[in-house]
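A selection of the complex's chains, in situ.
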Amino acid sequence: MGANASLQDCIQDCLRCYQACQSSAAGMCLEEGGAHVAPEHMRLMLSCAEVCRTAAAVMLNQSPQHPAVCRACAELCTACAGSCAAVGGMDECVQACRACAESCRQMAA
Amino acid sequence: MGANASLQDCIQDCLRCYQACQSSAAGMCLEEGGAHVAPEHMRLMLSCAEVCRTAAAVMLNQSPQHPAVCRACAELCTACAGSCAAVGGMDECVQACRACAESCRQMAA
C-alpha cells in the first residue's frame, strides 16, 4: 500500500514532467529562440519528455523492471533541470524535472 | 564515423526489437494464451517494446544522455529474452532481444 502510493506518485510526477518539458520545448522555447533552441538544450528537453513518458508507462504496466527505467529517468531529469536553469525563464520545467528526478531516484533505490 | 555507424546499428536493433516484442505480444501471445499471457510475461514484453522504442528515440535525438537509456534497455531486453525462452516458441523475440541487449550494452559502456 505504501509502495503502491509511492508508485502512483511517481507516475504522476513523470507525467507532469513529460507535459512540462514537451509543451515548453514545442511552445515557449521555439517562440523565444536564442539559447532556448540551442541544439543541446532542445535535444535534452525532447529526450527528457520521452523518457518520463516511458517511465510512467513501465510503472503503469506494473513491470518489476521499472527501477532500471526510473534510474535513467532520474539522470535525464537532473540534466534537464540543470539545462533549464542555465537557459533561464523556465521555472516550471526546473521544478517539474527536480520533483521527477527525486521521485524516480527513490523508486530506483 | 565508427561511433555514428554503431549508433545507427543500435537504433536499428532497438526498432527491430520493438517490432518483434510489440507484434508478438499483441499477436501470437494473445492468440496462444496460457503461459503466453501470464501477467509477468506480457508486462515484460510490453515494457520491453516501450523502452526499445524510447532508446531509439533518444539516439535519434542525438542526446548525449543516451547511455543511461541504453543501459535500462539492455536490462529489460535481457529479462525479456529470458522470459521468451522460458515460454517457448518465441525464437524471433529471443533473437531480437539478445541482439538489442548486446547492442545497447556496448552503447552504454
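The chains carry the letters A and B, assigned in the order they are written, with residues numbered from 1 in each.
Please note the rule applied: a residue touches a chain if its C-beta (ideal position, glycine included) is under 8 Å from a C-beta of that chain, and two chains touch if they have at least 3 such contacts.
Not measured: the values here are computed from a predicted model.
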| item | value |
| --- | --- |
| Overall number of sequence copies in the complex as this file defines it, 2 displayed | 4 |
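Keep in mind that, in the parts below, only the chains that are shown with their structure count from here on.
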| item | value |
| --- | --- |
| Distance from the mean Cα position of chain B to that of chain A, given in whole angstrom | 22 |
| Interfacial residue positions of chain A with respect to chain B in the complex | 39-40, 43-44, 46-47, 50-51, 53-54, 57-58, 61-66, 68-69, 71-72, 75-76, 79 |
